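With one protein chain withheld, the remaining protein chains of the complex are depicted in position.
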Amino acid sequence: MKILYFAKLKQLIGKSEETICIRKKKKISQIINELKKRNDVYNFAFKESNSLQYAVNCEYVDLDFFVTDSDELAIFPPVSGG
Amino acid sequence: MKILYFAKLKQLIGKSEETICIRKKKKISQIINELKKRNDVYNFAFKESNSLQYAVNCEYVDLDFFVTDSDELAIFPPVSGG
Amino acid sequence: MQVLFQRKKFNESDLINKFSLDNKNSGAIFSFIGKVRPKNQNNNVLSIDIELYEKMAQVQIKKIIKKLMKKYLIDDYLVVHRYGRVKPRENIVLIVVASQHRKESFRFGEGLMDWIKVKATFWKKENYSNSSEWVNQKETDREFIDFSL
Partner (left out) sequence: MQVLFQRKKFNESDLINKFSLDNKNSGAIFSFIGKVRPKNQNNNVLSIDIELYEKMAQVQIKKIIKKLMKKYLIDDYLVVHRYGRVKPRENIVLIVVASQHRKESFRFGEGLMDWIKVKATFWKKENYSNSSEWVNQKETDREFIDFSL
């Protein structure tokens, strides 16, 4: 599954996207927990995962949403355009 | 006292202004009644005097407002600009 | 901070452009343009005549602006309203407002337009091919105005 990072989160993680493999459907919160275990950078970036926003295939979802390997997950701080 | 007429009222009365003499303060409603007595034209023009609007020296007032000879009274249908 | 009444057509975008340049440091520019619609309830409007009681229109608009400025923090405004003969598709009124944050401009601009509709001494007459008719004030326009001002 493709994961996209934007804005401050992209800056903290140091990349704008990556691909992970998920065999069956998984909650976003579970994915975040796994990412946090990778290293200090991820752990710090997702420290306040509740204040981040999540979108699957361009639609806002919450941390309980289930994703599958063919989805595109985007994670970012609240938007600030306009 | 100067009286100004606008829009449809001006058209009905056939003039845009006239001057009447009032010795002491008078209610606008009283002035309207006197004008109505003049002839059929005025009587018809002021038939629905409640749906007209009244302004003294550029401020909206109602029919109970007292005017004196130095005032400028404007009478007109509800405005429709913009 | 101007309220202009004029017979002449105006180019709204030139005025908005100039206004925006004059208010370089504002974060928000609101504008509203009111134009003559070529039809009114299936009647073809050939032209409209706008009558004006100028002195009172100035007094009333300035009064509303004073009230709105106490309530909303804005940087600048411009009001242009035409009178005399106006053709379909031409502009009648322009309101432009500059502020630091958008909501102030919106509230000021919309409130101003609402009040102009019921207080500013302009009257429209629509000319059709064989007749003409004075335009009535809309019931709804009276409902829009914010009497708390």
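Order of writing sets the chain letters: A, B and C. Residues in each chain are counted from 1.
Note that in this section a contact is a pair of C-beta atoms (placed from the backbone, for glycine too) under 8 Å apart; a residue touches a chain by one contact, two chains touch by 3 or more.
Since this is a predicted model, take the numbers as computed values, not measurements.
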Open item on the list: Based on the whole assembly, the unshown chain contacts which displayed chains?
Closed with: A, C
Open item on the list: For the chain left out of this view, which of C:Ile29, C:Leu78 or C:Val118 touches it?
Closed with: C:Ile29
TODO: Among C:Gln2, C:Gln100 or C:Asn136, choose the residue that contacts the chain missing from this document, as touch is defined above.
DONE: C:Gln100
- [ ] Would you mind spotting which of C:Asp76, C:Glu110 or C:Glu133 touches the chain that isn't drawn?
- [x] C:Glu110
Open item on the list: Using the document's contact rule, name the residues of subunit C that touch the chain not shown here.
Closed with: 11-14, 16-17, 20, 24-39, 89, 100, 102-103, 105-106, 110, 113, 144
Task: In subunit A, positions touching the absent partner - done: 4, 6-8, 10, 55, 58-60, 74, 76-82
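Heads up, the rule we're going with is that only the chains that are shown with their structure count from here on.
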Open item on the list: Looking at contacts between chains, which pair has the highest count of C-beta pairs?
Closed with: B-C
- [ ] Give, as an integer number of Å, the spacing between the C-alpha centres of subunit C and subunit B.
- [x] 26
Task: CA centroid of subunit A to CA centroid of subunit B, Å - done: 72
Open item on the list: Measuring centre to centre with CA averages, how many angstrom lie between subunit A and subunit C?
Closed with: 49
Task: Residue list for subunit A, restricted to those that touch at least two other chains - done: none
Open item on the list: I need the residues of subunit C touching at least two other chains; which ones are they?
Closed with: none
